[in-house]
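Data first, discussion second: the structure below is written as structure tokens.
Removed: one protein chain of the complex. Kept in place: all other protein chains.
In order of appearance the chains are A and B, and numbering begins at 1 in each one.
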Amino acid sequence: MTARAVSFELNGAPVAALARPLETLQSVLRDQLGMTGTKAGCRQGGCGSCTVRLDGEPVLACLVPVEHVEGHAVTTIEGLGSADALSPVQATFHERFAVQCGFCSPGMITIATALLERNPAPTRAEIAEALAGNVCRCTGIVPIVDAIEAAASRMREREGAPA
Amino acid sequence: MTLLRGRGMAAVNYPTGMNLGGDPTQALVHATTTGAFVITLSSVDLGQGLKTVLAQIGAETLGVPFDTVMVDTGDSDTGPHCMGTFASRATHRAGNAIIQAAEEARRAMLDVAAEELEAAPEDLDTDGEGNIVVAGVPDKRISVMDVALAAHFKQGRTISGRGLYMKPKSDLDPETGAMDPDSTEAHACTVADVEVDTETGQVRVLSLKSAYEIGKALNPALVEGQITGGAWMGMSHALYETTAPYYPALDHSPGDFNNYLMPGAAELPEIESTVLEMASANGPFGAKGVGEMTANSPIPAIANAVADAIGVQITDLPITPEKVLRALEQAEPAEVVL
Partner (left out) sequence: MNHAKPFNVIGRAHERRDGRGHVTGTTVYVDDIGFPRMCYLKMVRNPLVHARIRGIDFSEAEQVPGFVTALTARDVPKNVYTILCLIGVEPDDEPVLAEDRVRYRGEQIAAVVAETEAAAAEAAAKVRLDLEELPHVLDVEEALAPGAPVVTHWGTNHFVYEGHHCRRLRYGDAESARERADHVVSGRYQMSPIEHAPVETTGCVAKPEADGRVTVYTNTQAIYFSLDNTALILGLPPHRLHFVGGTVGGGFGGKVDVMVEPIAALAAMRTGRPVKYMYTRPEEMRISSTRSAARIYIRDGVMADGTIVSREVTTYHDAGAYSRHSPYGCTKHAANAAGPYTIPNVSVDVHCVYTNRQPSSAMRGFGVTEASFAVEMQMDRVARELDLDPWELRLHHAYRNGDERPYRKRTEDASLVEAIQAAATLAGVELAPELHAMSSNDRDWGAE
């Protein structure tokens, strides 16, 4: 099996990885590029813990052959914010105890961020639908929906729109 | 399509600690030279927030700010023994061990401070903000940091403590089952409201209203996390999950999340709860374990609510649409079948 180079943009910077044919984006991110914030909960597309964004769209990294991201832009949880500069969604997840074990959190935060970019004022039903592919076993999901609602409100306030 | 509403309730107890005891936990506390404190132990945080609540227990006992207390756990080379995180034991056992260790460290801290302030240790108190003060003499005070520096570099003594909590292992009588199974008991009662679609057999949980008596809510947000998470898992257990859809047959056992059904965000009921605190005599600040009980009371409450809705008890979990439809088929109209 010959490895080949794959070049793409990762969290705003160009990277190149050496990948086996059809190696998943999840595997390349975690094992080669040090982006372990993207989790591997099932590797079957069933849990959502590997959710990343490909050209802004949320995708399950375990189902994306890395060749498909050649020339495209990938954003992981590491690109969303840092401990001293949390994004609004990261901040509300933390403030509202929408994290317990934390394993689903990167995926949840990523999908929530993508949702709020395309729909800045989602209803709870719309939030629920966006989360349909992400499993959380600890929180009971209600705090996650609450946190996303709160983040949406905070982001609209910052934009000057009515909260 | 007919939607039948039903209400059910369930009342439960939950024991704290490993059955029959014999599950010790140790903790060590020491001050750094700049007045922060480290709690060292081997207890595991599963996500419930143990590291946070143990720091709170330590900080409260020492009388210092929460931010100055570190928890160093999960390394067998540095942390003394802990039996593990299960049986709702962690906060209870580790918490009690930390209180003992922190009390010893606090006494040492006050002794050092007393010498620095030329006062009697019994006249000293912590202000919870990083200072030690002499009762009634506001000018006579010293920071915890200065006490720590003085202890290590000037007086040449340690500020540290050791603690261990164990409920001794007891035996049971194999003939009668007489035993002392637990340290303390928490209690809960859940009221579930459901709606059953008689055409599809689907059960929708409309609300779960619960009261939880847990001794002391050391961190109310973490307690609520267990209540909400437990309510969801209980609902899942009652209506969705199984590793053996045709138990005891092995057929169709799920191998992935796509086939292992659990409720999603769109299936969430209204979850309301109230927390009662009736202090346990042996819990840290009266706390009882809470992590497991919260998943237990919703399960029979929901099952009882379904029975109330359709007039027949389905006593085989999970209560799937298939089971509901079969039960409706078999029930005589307007008659309770048991």
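Heads up, the rule we're going with is that contacts are C-beta pairs under 8 Å (C-beta built on N, C-alpha and C of every residue); 3 or more make two chains touch, one makes a residue touch a chain.
Since we're looking at a predicted model, the values are computed, not measured.
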| item | value |
| --- | --- |
| Contacting the left-out chain in the complete assembly, out of B:181, B:264 or B:321 | B:181 |
| Residue, one of A:6, A:19 or A:42, that touches the chain absent here | A:42 |
| From B:11, B:120 or B:137, residue that would touch the chain that is not displayed | B:11 |
| Of B:2, B:76 or B:330, the residue in touch with the unshown chain | B:76 |
| Hidden partner interface residues of subunit A, rising order | 20, 30-31, 36-44, 46-47, 49, 76-78, 80-83, 86, 90-91, 93-95, 97, 99-106, 109, 135-138 |
| Residue numbers in subunit B that touch the chain omitted from display | 7-15, 18-20, 22, 42-47, 49, 51-52, 55-57, 59-61, 63, 65-66, 71, 73-77, 79, 81-87, 99, 103, 128, 169, 172, 174-182, 184-191, 209-213, 216-222, 233, 237, 241-244, 247-250, 253-257, 260, 262, 272-274, 276, 278, 280-281, 285, 288, 291-293, 295-297, 299-301, 303-304, 307, 313, 315-318, 336, 338 |
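By our rule, only the chains that are shown with their structure count from here on.
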| item | value |
| --- | --- |
| Inter-centroid spacing, subunit B versus subunit A (mean Cα positions, whole Å) | 30 |
| Subunit A-facing residues of subunit B, complex | 46-49, 221-222, 224-225, 228-233, 256-258, 262, 264-266, 268, 271 |
| Complex interface listing, subunit A residues touching subunit B | 42, 44-47, 97, 100-103, 125, 127-129, 131-132, 135, 137-145 |
